[in-house]
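One protein chain is absent from this view; the other protein chains keep their places.
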Amino acid sequence: MKRETIIQNIKIRSGKDLLDFQDKSKNRIYFTVNKTILPQIAKYLFNDANARFSTASGVDTRKAVEILYHFAVDDIGLFISLRVILEKPNLEIDSLLGLFKCAEWIEMEMHEMLGVNFKGHEDPKHLLLKDDWPKGNYPLRRD
Amino acid sequence: MSLRLKALTKSIWVYHMSTGSCNNCDIEIIDMLTPRFDAERFGITLVGSVRHADAILVTGSLNLKAVPRIKQVYEQAAKPCVIIAIGTCSCGQGIFKNGPNCPNPVDSILPVDIYIPGCPPKPEAMIAGIVKLIEKLNGKK
Amino acid sequence: MTQLLFNFLIFPGFLFTVVFGLAACWIDRKVTARIQWRVGPPWYQPLMDIVKLSIKEITIPKTASKELFFFSPMIGLSAVTLVSMLVWLPNIDPVSKGFSGDIIVVMYLLTLPAIAVMLGASASGNPLASLGASREIKMVMAYELPFIISLTVPIIKSHGLLRLSDIINYQAANGSFAASLSGMIAFIVMIFCMQAKLGLVPFDASEAETEIMGGAFIEYSGMLLGIFKLTKAMLMVVLPLFLITLFWQGFNFLSIWKYVILLVIIVLIRNTNPRVRIDQAMRFFWGKMTLLAVLAVLLAIKGM
Partner (left out) sequence: MARKIIPIGPYHPLQEEPEFFRLHVDGETVVDIDIELGYNHRLVEKISESKNFDQVAFMVERICGICSTSHPFAYVNAIDDLLGVKPPERALYIRTAIAELERIHSHLLWLGLAGHFLGYNTVWMWAWRYREPVLDIFERVTGNRQNYGMMKPGGARRDMLEEDFPWIKKTLKDLIPKLDMFKGAIMDDPVIRMRTEGVGVLTKEDARDYGLVGPTARASGVNIDIRRDDPYAAYDKVEWQVCTHEGGDVFSKAVVRILELYQSINIVIQCLDKMPKGPIDSGIKDIPPGEGIGRHEAPRGEVVHYIMADGGNSPARHKIRAPSFMNVASNKKAVIGETISDATIILAAVDPCYCCTERMAVVDYKTGKKMMDGQDLIKLSQEKTEKIKNKLGR
């Protein structure tokens, strides 16, 4: 699938939920989308565009927590980052676990490090760095 | 008496314990056993169970989750058993000194007998360290 | 009585076999090291290991059944000491005749070290050790069958002699059994069984260090571990000797090369094979090895 087709398709599918699009370089593109549309876009990328879920990174920008979902389209060497901005204190987002299993560990990691809740991800135990790590203390939060 | 001491120093079975290391010290420890350095010349063998160990090699910057584990492992060891801290991390925490998850130096938890610094120490350095340990044991008794 | 005690404890029983066995252990380790392009340990290394283990603390885990944990190493050691006396004497002492049926006694006693390992491992109450014990049981069941079947080959060929000294004499008169086809096959089967009895790669699943951390021996320390090591070292002498006695005209100090050849075969097998899974080992012994052993028996009956 061509680079332009993927960009077009994401734009069409997200419609007015697409907040920002940044064409940084030949192999790096960033979309900022509403969190409601995220599962659909992820589904499109994984199922139709043959993208591989690479990882997700959470960033605390003091007012909000940004989550970047990184997808790699290996056929054309494209690295797509879907940015979702979660306003504090309402840190909740749908889990992508239903789409692919590799989301499991990274979502747990973000939950433990940044305190983001993932709906649909059965969180077995609140387990931070060690078993008796203090509750509500998230190492990568900045507040 | 001297035979006992000789036996202790000539047949050191080591048990290797990583407490949050970067793996470099650990592969250099294994390298110590392989053909170029061949620590078996001195009777040094790697064993699988801490019950068989005469020396515990501790590597890494001791993260919080590993603290209870290494205490437990040390208690299970059959005495006499020496502790050797290998690598800058376990000697003085190294680059991870300010890390929130590894606040304790190894020697605040375990009685470390010798330190072998380096990032990672070369196998030669480890063998030299163990020779120093043997000298220390011989001098002490 | 004194004579018997001397035979049991010093020559050719315990002490002599231990010295011999430690030397064999050293050869094993040295040859292994040379195959792996290393220098290997000095000659006194196995002795130093045992001495060191004897001065270490003996830890008995809380969950263990103490008496059994403590005594099972002794069972193995005493059994193998007795075997060593029974096997050495007919070979080196022309006066000693042994007794009729000593082959069968030796055969039974040789399973005792494995049973000692099982008992000790199950007594230690560690899940990995009990896994090691269950593997040891499977191993024993696997290799005993071909072992016993091929043991009957020399008995058939010597027309029903059950005394080790008689078998040696018979071979001295009629040529060694290993030279005949059936004897050869049985001998090869026995070598594989010996590898398994010694618990060496590829049949060391019960104490696999990288799988179950030393398995059966995981909780043993100090002298108790030393006793297990001694048992292993003595077996390393006794088993090849038993094979030489049965198939290769017996042993005297001039024919030490026979022993060395067997030892080298053991070391080579050990260093050129990865560890097999326990089910693969069982299939190997119950399949190929048992068939070969039965074939050897049939050939022996035919007189080949």
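Letters A, B and C name the chains as they come in the text, with residue numbers starting at 1 for each one.
By our rule, a contact is a pair of C-beta atoms (placed from the backbone, for glycine too) under 8 Å apart; a residue touches a chain by one contact, two chains touch by 3 or more.
Here the structure is a predicted model, which means the values were calculated and not measured.
Chemist: Using the contact definition given at the top, list the shown chains touched by the missing chain.
Modeler: Result: the unshown chain touches A, B, C.
Chemist: Out of A:F21, A:Y44 or A:F79, which residue would touch the omitted chain in the full complex?
Modeler: Missing-chain contact among the listed residues: A:F79.
Chemist: Just name the one of A:I7, A:A64, A:I85 or A:M113 that touches the chain not displayed here.
Modeler: A:M113
Chemist: Which of these touches the unseen chain: B:V73, B:C91 or B:I116?
Modeler: B:V73
Chemist: What is the set of chain A residues that contact the non-displayed chain in the whole complex?
Modeler: Touching the chain left out of view, chain A contributes residues 25, 27-28, 52-55, 57-60, 68, 70, 72, 74-77, 79, 81, 100-102, 104-106, 108-109, 112-113, 122, 124-125, 127-130, 139-140.
Chemist: For chain B, which positions touch the chain that isn't shown here?
Modeler: 15-31, 34-36, 46-48, 50, 60-61, 63, 65-66, 69, 73, 94-96, 98-102, 119-120, 122
Chemist: On chain C, what residues meet the omitted chain?
Modeler: Touch with the absent chain occurs at residues 32, 35-38, 127-128, 130-131, 134, 201-202, 204-205, 208-213, 271-280.
We take it that only the chains that are shown with their structure count from here on.
Chemist: Find the geometric centre of each of chain A and chain C from their Cα atoms only, then give the gap between the two centres in Å, rounded to an integer.
Modeler: Chain centroid spacing, chain A to chain C, equals 61 Å.
Chemist: Hey, how far is the Cα centre of chain A from the one of chain B, in Å?
Modeler: The computed centroid separation for chain A versus chain B comes out at 42 Å.
Chemist: Please give the residue numbers of chain B that touch chain C in the complex, ascending.
Modeler: For chain B paired with chain C, touching residues are 3-4, 6-8, 10-11, 34-35, 38, 40-41, 43, 47-49, 51-52, 54, 76, 78-80.
Chemist: Along chain C, where are the residues that touch chain B in the complex?
Modeler: Interface residues on the chain C side: 29, 33, 36-42, 44-45, 48-49, 51-52, 55-59, 209-210, 213-214, 217-222, 225.
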